[in-house]
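Heads up, the thing below is written out as structure tokens.
Removed: one protein chain of the complex. Kept in place: all other protein chains.
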Amino acid sequence: MTDPADLADRLQDGELRLYELDDHADADTAAEARRLLAERETDTDLSAIGSYSFAAADAEANIENMIGGAQIPMGIAGPVAVDGGAADGEFYLPLATTEGALLASVNRGLSAIHNSGGATARVTASGMTRAPVFQVAGVAEAEEVVQWVDDNTDNLREAAESTTSHGELLAVDPYVVGDNVFLRFVYDTKDAMGMNMATIATREASELVESETPARLVALSGNLCSDKKPAAINAIEGRGRSVTADVTLSRELVEERLNTTPEAMAEGNTRKNLIGSAKAASLGFNAHAANTVAAVFLATGQDAAQVVEGANAITTMEAREDELYASISFASLEVGTVGGGTRLDTQSEALELLGIAGGGDPPGANANALAELIAVGALAGELSLVAAFCSRHLSSAHEQLGR
Amino acid sequence: MTDPADLADRLQDGELRLYELDDHADADTAAEARRLLAERETDTDLSAIGSYSFAAADAEANIENMIGGAQIPMGIAGPVAVDGGAADGEFYLPLATTEGALLASVNRGLSAIHNSGGATARVTASGMTRAPVFQVAGVAEAEEVVQWVDDNTDNLREAAESTTSHGELLAVDPYVVGDNVFLRFVYDTKDAMGMNMATIATREASELVESETPARLVALSGNLCSDKKPAAINAIEGRGRSVTADVTLSRELVEERLNTTPEAMAEGNTRKNLIGSAKAASLGFNAHAANTVAAVFLATGQDAAQVVEGANAITTMEAREDELYASISFASLEVGTVGGGTRLDTQSEALELLGIAGGGDPPGANANALAELIAVGALAGELSLVAAFCSRHLSSAHEQLGR
Amino acid sequence: MTDPADLADRLQDGELRLYELDDHADADTAAEARRLLAERETDTDLSAIGSYSFAAADAEANIENMIGGAQIPMGIAGPVAVDGGAADGEFYLPLATTEGALLASVNRGLSAIHNSGGATARVTASGMTRAPVFQVAGVAEAEEVVQWVDDNTDNLREAAESTTSHGELLAVDPYVVGDNVFLRFVYDTKDAMGMNMATIATREASELVESETPARLVALSGNLCSDKKPAAINAIEGRGRSVTADVTLSRELVEERLNTTPEAMAEGNTRKNLIGSAKAASLGFNAHAANTVAAVFLATGQDAAQVVEGANAITTMEAREDELYASISFASLEVGTVGGGTRLDTQSEALELLGIAGGGDPPGANANALAELIAVGALAGELSLVAAFCSRHLSSAHEQLGR
Partner (left out) sequence: MTDPADLADRLQDGELRLYELDDHADADTAAEARRLLAERETDTDLSAIGSYSFAAADAEANIENMIGGAQIPMGIAGPVAVDGGAADGEFYLPLATTEGALLASVNRGLSAIHNSGGATARVTASGMTRAPVFQVAGVAEAEEVVQWVDDNTDNLREAAESTTSHGELLAVDPYVVGDNVFLRFVYDTKDAMGMNMATIATREASELVESETPARLVALSGNLCSDKKPAAINAIEGRGRSVTADVTLSRELVEERLNTTPEAMAEGNTRKNLIGSAKAASLGFNAHAANTVAAVFLATGQDAAQVVEGANAITTMEAREDELYASISFASLEVGTVGGGTRLDTQSEALELLGIAGGGDPPGANANALAELIAVGALAGELSLVAAFCSRHLSSAHEQLGR
């Protein structure tokens, strides 16, 4: 009965459904049976997908209807010295990507940063959000509900925090649109990315709102959270970690290692990353920050769909006296070192490589460190890409002068 | 000399640099040497990262400084019937994710769609973009350059297309901001996602602009493209594929399978996905489209950082006579079935599973099909999530009535 | 010497400059002299501009280099019953406009509202903002400055409020971007629109920041305020008054007076105001709210450039059992009944017409009432316009059925 081929037969016969398999076989056998079914139905060979090295049972909290694994190349960039609020020391960054030249670009930038004594990084704000939408009769009732919320912050906190041993409710911000009341709950979720924690706590608090006011809960997420959507509310107010990394590079280093000048980089950054993004009506004023975010997210088990909010970043470059100042500021980097995909085999190893697997001391420190390290990696990518297009002109200029 | 431990020694001694390893050993040995170095430097065990099953040499175009692979669980959802402009038939969708419940959610939605006879899908617009920024002396010169571009579209096309056997230049749209001229080149890149093709072709065209006008190229990407940033220009004008999937579900099916009503779903969608996103100043008017985009992207070798643009989607639901009409419209889904990560082992198998690996017939058909299938999967996720929060209320209502 | 023609001679001879005239003549004579100069230089007749009826001296706080007045037709719409948090009773709205049909449209909508028993309105949030930008050395110093601000809210409030007899500092919200620290000060400015009050108070507070921290003030407005720019921060967090007006219209009234149905209006509103604006990447999810805002602003002496933020409004319509629920929610309506242009002759009369000229009781009540009345007027405009395009189809449908 636990022979994968037999199970696949029963799937094809309609005796079993895909999601029922887990009741009839262990996780790896079930995955094989589904894979067999898929191979038969589509006349394909899925043996590479079947060549995963983790135990399927370990992934049960991460996926349903599993058939195997996707394998994505992983590399390292560094080392780089980081003076962070939480990350402190020298680090190799793990990046999983299929985009050629990305790792080389980050590596080149990190090398320039390292040669300048390293980057500084700080988490400047932190909070995971969940924003249910409630229906009321109209604006008069909305006013009452908002008033009740303002008067009952302590009760809402008690309800919310009753569901979690770690999480803390930081704020509840109300927004009224006609007969809709949105309440944006903000939580400190420590080392967890925190979406589940925030959702469960908010459900409990929402029940209190429903029982004590005329408001009717429509949806636990009313899209003012805002999760996995490009939204100005996150770019402005932040979600997860707001984190900045910066560095000053001497003129010599810019000239010798990056083959350009602080002035050229500042100007190039303004034309492309500021003015270009302004004209595009963008929330991302950077060159390719999402590349580093995505690559470290994949390596360390973060939620790949949250790369969306991870792209809300502003890169600045300015020529100072004899140096270049460069920074990148992420508004909404949603990361964790516990829960989600962080427990899987390769992902937890990548976090170990950074020395920040599991819960931090104090709680939240590991997730803060991860945010800071991603910011430093992205800063490196920005320096490298901007220098690349600026140096082109320098060399062109040299050629022209040489004639 | 090709013993990994020896190479790692030489890396630690500073004799070799990380990126020089490829000159001293085959790809797998080089990866092992780097992994050894990382293990020693960080006192960790990276054996799971080292347990990749593909040939390192096959990933050379995708990564530098490779140390191994990230493994991400993959599952399937379906089957679902699709009536697409390119995709036609029944499909199982491969999704790679670490977010528990996602696959079950998509599967539930696909089941409802399948029971309704399947979804319709169409690519309504297509074009990969690259938008260099040029500097001019001022707006008087900008006007001349724009005029030259308008007068020389054929010459620009000839230059651009001289670099590619497949790509076609569709349009060049100029934008002026002070002394900056941005030219947004739009290409048909067939089955390739097309960023590289577009970049190379645009470089050639830009050189023509530089040689024939006073404009000076600042950067090949001026951020009006806009790549891997949340930007209204993509949400409005599209990038990659603009694709819509829709379905009508009978009232019976909505009531029996989704435990709610067309009216409730339409209202819930309006409050959350339209009004909530409006108040959040979002470019994404959907519930969690990025989840499906990210999961199929990872499974099929797409660029994970382009999940950013993949979140620019609008979900609509309306209660019609005796049915629910539901749709999702992606503005900027950047996908390909050739190039990039699509050639890797597990990724190409996932494309085979969909029957769309490699170049399509006619060219572009496979990438179009992939876009349509992602849209159908995302539509399923929207139906499932919206039904879930609406049915909560129905059941609550039932409980209350039952008392 | 105070003969206008003589003064105009001296202006033409270059003996006097335009702005120096006020030292040589009373305000009306100076205006005439400038007008004469302009007429001579441009060979025109500006007698209508010279036919203003107010005393030029009364406008000295409102304009420099005055030559006369612009005259804009003003009309009234109403009466309409309003149940507001501050406005209570029946009102005629004064609107100054040159756009034909606007007044008729608002009047038609107000009539429908009035026949339904009037509209409800509430100010749901209030606060005028000013956000200076400071430069720091880098993110490490930014963290210190933000910490200092958090620790010194009371001192900042004391400094800010030392400059004003009425204003109250409600909050100071910090935002960090690289080596820039933005502090968004939020004030209760009572019946004044409050920009000047907020600017003066923020200057004082900023000096405290400069003297106590390493931050250097760059500009008193760092564009996070954000004044007279379309900005998501205002659409989300509000500026001036956040105000909602709503109404329920019976099915009969919708059918008989507006010639359409609640269902048609709800659907039309969704397709145009929600989905259309979503696709346009807009901050305004309404039909033409800015028309009413502009017309009442001009009539009552508000700042015409702040029509920009006044357009950040969301209109909702839903078909309920036997009625239509309609609402409009302005995020950032910046109004006052004291200061600015409110003291001028025609403007103060228009405020008298509304019964809200000058300071309110309690302070702020008059400005709140003005916000509520504008919202009701705009709601009327939305109802009228949406009904207009919906009824077209009803009549077309009738014609078709008649065949």
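The letters A, B and C name the chains in turn, as written, and every chain counts its residues from 1.
In this text, contacts are C-beta pairs under 8 Å (C-beta built on N, C-alpha and C of every residue); 3 or more make two chains touch, one makes a residue touch a chain.
Just so we're clear, the structure is a prediction, and the values are computed from it rather than from any experiment.
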Ask   = Which listed residue, C:D227, C:D246, C:E323 or C:E382, touches the chain dropped from view?
value = C:D227
Query = Thinking of the whole complex, not just what is shown, which of C:A25, C:A215, C:L344 or C:V376 touches the missing chain?
reply = C:L344
Message = Touching the hidden chain in the complete assembly: which of C:L103, C:A125, C:L169 or C:V186 does that?
response = C:L103
Inquiry  = Under the stated touch rule, tell me which residues of chain A contact the chain that is not displayed.
reply    = 232, 235-236, 267, 270, 274-275, 277-281, 283, 285, 314, 316, 318
Message = For chain C, which positions touch the chain that isn't shown here?
response = 18-19, 34, 38, 41-42, 44-49, 51-54, 56, 59, 61-77, 79, 92, 94-104, 107, 131, 133, 135, 175, 177-178, 180, 182, 216-224, 226-234, 267-268, 271-273, 275-291, 293-295, 297-299, 301, 303-305, 307-308, 311-312, 340-341, 344-347, 349-350, 352-355, 389, 393
Note = Residue list for chain B contacting the dropped chain reads 83, 85, 120-122, 124-125, 138-140, 142-143, 146, 175-180, 232-233, 235-237, 242, 244-246, 248, 281, 314, 316, 318, 325, 327-329
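One rule holds in what follows: only the chains that are shown with their structure count from here on.
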Inquiry  = Can you check whether chain B and chain C touch via the same residue numbers (shared by over half) or via different ones?
reply    = same
Inquiry  = Rounded to a whole Å, what is the gap between the Cα centroids of chain A and chain B?
reply    = 16
Geometric centre distance via CA averages, chain C-chain B, whole Å = 41
Remark   = By the touch definition above, chain A meets two or more other chains at residues 175, 177-178, 180, 232-233, 235, 281
